[in-house]
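Questions regarding the structure given below will be posed in turn.
Omission of a single protein chain aside, the complex is shown with its protein chains in their original locations.
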Amino acid sequence: MAGSTFGTIFRITTWGESHGKGIGVIVDGCPAGIPLTEADIQPFNDRRRPNAGKMSTKRKEPDAVEILSGTFEGKTTGTPISMLIRNTDQHSTDYSNIMNIYRPGHADFGFDTKYGFRDYRGGGRSSGRETAGRVAGGAVAMQLLKQLGISFRTEVLIGGIPAENALELLDECRSKGDSVGSTVKCTVSGVPAGLGDPVFEKLDANLAKAVFSIGAVKAFEIGDGCSVSLSRGSENNDSFVPGENGPETVTNHAGGILGGFSSGSDLVLTAHFKPTPSISLPQQTVNREGKVEEIIIKGRHDPVIGPRAAVVVECMTALVLADALLLNMTATMDGIRRFYLS
Amino acid sequence: MAGSTFGTIFRITTWGESHGKGIGVIVDGCPAGIPLTEADIQPFNDRRRPNAGKMSTKRKEPDAVEILSGTFEGKTTGTPISMLIRNTDQHSTDYSNIMNIYRPGHADFGFDTKYGFRDYRGGGRSSGRETAGRVAGGAVAMQLLKQLGISFRTEVLIGGIPAENALELLDECRSKGDSVGSTVKCTVSGVPAGLGDPVFEKLDANLAKAVFSIGAVKAFEIGDGCSVSLSRGSENNDSFVPGENGPETVTNHAGGILGGFSSGSDLVLTAHFKPTPSISLPQQTVNREGKVEEIIIKGRHDPVIGPRAAVVVECMTALVLADALLLNMTATMDGIRRFYLS
Amino acid sequence: MAGSTFGTIFRITTWGESHGKGIGVIVDGCPAGIPLTEADIQPFNDRRRPNAGKMSTKRKEPDAVEILSGTFEGKTTGTPISMLIRNTDQHSTDYSNIMNIYRPGHADFGFDTKYGFRDYRGGGRSSGRETAGRVAGGAVAMQLLKQLGISFRTEVLIGGIPAENALELLDECRSKGDSVGSTVKCTVSGVPAGLGDPVFEKLDANLAKAVFSIGAVKAFEIGDGCSVSLSRGSENNDSFVPGENGPETVTNHAGGILGGFSSGSDLVLTAHFKPTPSISLPQQTVNREGKVEEIIIKGRHDPVIGPRAAVVVECMTALVLADALLLNMTATMDGIRRFYLS
Partner (left out) sequence: MAGSTFGTIFRITTWGESHGKGIGVIVDGCPAGIPLTEADIQPFNDRRRPNAGKMSTKRKEPDAVEILSGTFEGKTTGTPISMLIRNTDQHSTDYSNIMNIYRPGHADFGFDTKYGFRDYRGGGRSSGRETAGRVAGGAVAMQLLKQLGISFRTEVLIGGIPAENALELLDECRSKGDSVGSTVKCTVSGVPAGLGDPVFEKLDANLAKAVFSIGAVKAFEIGDGCSVSLSRGSENNDSFVPGENGPETVTNHAGGILGGFSSGSDLVLTAHFKPTPSISLPQQTVNREGKVEEIIIKGRHDPVIGPRAAVVVECMTALVLADALLLNMTATMDGIRRFYLS
């Protein structure tokens, strides 16, 4: 099944495994005339990239993004934008011990069951490294959104603690060989009202898919999220008031989405990530032959996923918004007449 | 934008508004040879249908499903299955007071912003009644799943209380003209391992979209859901043990999905619904001209969404699983050889 | 496989068999605000409908189109437009003799091979009657095109003779129990330049698929078509000259398409239809058990396909153009800025 493509008009296709020759993405359907060079992309990939900080693995890859097509004289041309990130720091031998074993919390068993075998080197296609392609693609969407004044603000919690205060917790995890869960909350300002659709292509439905397609996400919330199930209608409804550019809401329990359409209020979405499944504590599992084995996962693994995944959440959100912005342009006969007859 | 279609191979397209001539669905891509008559569909639609019970509106529609095509001598033929549910109980006059007003918590404002105007009668396309088509379509998927021994179990909480114990809470809401939130938890047994995909078409990503496309859903969880963000890897990982038909997990924090693939354990998903936005308490809002108005929503409205939405959650889940089951058949050259050369 | 949907943004899904309860279509993604009533649709379906004339079968169906959803106060609302045409004139018994036999030139064998069995009544899903849904859907696209001043002109040849002069030939076919091939040439004026795409979604590629998806089409040509293979570049290239609204070509060998984009010249496309495969002359074939049988096909069958198919060619063309018009609106950042920021 062709599962590596995301989006309808503004669309990305990613490829690559953690230990192959590289990772990449094709952005197709990007409008012509958007200023774009590698310098617009790289900062996003730098945020996703492992660094020497306390929160992430020591693996050091430059993750330099090369644009191979789709731009001309510093602008997008409307043709597919191919971007390549070479893999440079590979130690395949680190992974030989997991070749025939199903790591708990990982996709290994699923791969073998579906495909009959797998590229067992470092997670292969299921590696977090796959998201480097999404981020490069999402960075192009970000360029489009920036032109319309749309901006992002993201907060990360680690085990319930704001990321900047969680160093002690992370040290503890690292010293024990354990890991911890995390939360990424993303707020988007400047989204025009009316984006989305009333049925299957609700804006929140597409955001839910986009964010849930990031590895290790186990819950997704819009606005007040889970807590709405304990709320009353009289509390939860956001009253409309007149605003400068049309109706506004004072409260924002809805997180910026009503009936599948953006409301013009800030878009507020939250993703919950499970703890990194690769831990160095001993775990019981089975091997390909169905025999019980104990596994101790070596190698460099982040003890928490959220800090590096934050930019992936932003980028997947940007892709959904770019697509919705394009699709909405075709919604009325008046708009068509203006485009073709004036 | 064409937003009324869901699925890749096993695919439904719904149509209809609450106060038009009817509601319907086309199921396309359904395999040939599945036993199917209206008697297989109707029980699902009867669960979604309003009834005279304490939990739902007094509107009484038979919601009789008519199969118009795609079956022959009691079996599906592989051609599109068109199903029609006529609207019979319409009181358009009930809705005239909301014609020029944006109801808080509703899609009215989004519709007007995107399309320039709207069918203001009873929610139009955004009415909960649209889900009658999804349920009829999902019931066909259920017939397919039943042939493979896949079964569903669903629990509903109302304001945090099990639905069967929440009568007092509902009476309170009804007497106050208020509404309350709810939770639908769906457990699916018998799902084969390996369904899904490692990147954008993760099984959980498609389930997230499917469930979030149901009106009023504000959060979606798989397995332990939000609480994973507070958990440790050593707790959250489900150890594998040898099972009768391959590896199994004793615990199921993952809710039956690992790395985007089904694991063979029970699939566990939870949807959180906001309180019904239509309440009869007075609310402040603005009208189409941007003037402040007070609104009191009349008409027959359920004080809670979960009880009737439970079957919609099941049906959307069934549609995702049917599609994933079909797609997985094409995953290996060995499978192709067996199909064509033996 | 879900093969009953056509189009990306402006999209139709058809359903129905010749001898089921009816035929129908869902138009999804149609912009809001297009004037539309049944009176806009019916004339197209009347052209497709069998009539008592010399050229077509004597079967008389009113083919009355009923709009079930998606319009409000005489305009499209942006939600799916469902249309239903009830089957009224069925004589299933006419077809009992073909139940276990593979008719030469028909889909019977393909259906049995793919699906294991088939609805053998009158062609089932493969009946020409399926195109009633396409025509109703295409008529909606025609309403959109009409607003932009795009118009159609269609000529039909029967066995190489202009349709209006072919009565003698048809009488001969009818008296012999034979049938004859035909050609439909469609010229579309007023198509804006620049519609289409340079690679897989070339405007001509989508037209080719659209027209080849009509039963009995065996060849498709744009502009000079087959004869270009004998031409020289110096003859075939259409020189540009300055025109009132930009570059124009004096000649139109290209048939209005250059490199996958419309050129602004008339779009000229030609479809070649095989003779009706249902003939009453005796033919040799085999049955489901693989035994040789002689077959004489009874019933009312047109001796030629083109005259009734002409409107289907137009409607499929209209669907491709409507979709391309919508997609092109999203092609530039300048267009996006104009739409959202002004």
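Letters are used for the chains, namely A, B and C, taken in the order the chains are written, and counting of residues starts over at 1 for each.
Keep in mind that, in the parts below, a residue touches a chain if its C-beta (ideal position, glycine included) is under 8 Å from a C-beta of that chain, and two chains touch if they have at least 3 such contacts.
Given the structure is predicted, the values throughout are model-derived calculations rather than measurements.
*Asks:* May I ask you to name the displayed chains that the omitted chain touches in the full complex?
*Replies:* Taking every chain of the complex into account, the missing one touches A, B, C.
*Asks:* Can you say which of C:F44, C:Y95, C:Y120 or C:F273 touches the chain missing from this structure?
*Replies:* C:F273
*Asks:* Even though one chain is hidden, which residues of chain B still touch it in the full complex?
*Replies:* 8-9, 29, 31-34, 76, 78-79, 144, 147-148, 192, 198, 325-327, 329-337, 339-341
*Asks:* What residues on chain C make contact with the chain left out of this view?
*Replies:* 1, 3-6, 8, 14, 102, 104-116, 125-126, 130, 157, 159-160, 173, 178-183, 193-202, 204-213, 215, 217-226, 228-242, 246-247, 249, 253-255, 258-264, 272-279, 281, 283-286, 290-292, 303, 306, 327-328, 330-332, 334
*Asks:* What residues on chain A make contact with the chain left out of this view?
*Replies:* 1-5, 7-11, 13-17, 20-22, 24, 26, 28-29, 32-33, 66, 68-70, 72, 75, 77-82, 84, 114-119, 124-125
As a convention for this text, only the chains that are shown with their structure count from here on.
*Asks:* Note whether the interface between chain A and chain C is symmetric in residue numbering, meaning over half of all numbers used appear on both sides, and answer same or different.
*Replies:* At the contact between chain A and chain C, which are copies of one sequence, the residues are largely the same (over half shared).
*Asks:* Between chain B and chain C, what is the separation of their C-alpha centroids in Å?
*Replies:* Chain B and chain C have C-alpha centres separated by 35 Å.
*Asks:* Centroid of chain A to centroid of chain B, CA atoms only: how many Å?
*Replies:* Result: the chain centres lie 25 Å from each other.
*Asks:* Quick one: report the Å distance separating chain A from chain C, using the average Cα coordinate of each chain.
*Replies:* Their C-alpha centroids are separated by 42 Å.
*Asks:* So which stretches of chain A touch two or more other chains?
*Replies:* 8, 198, 327, 330-332, 334
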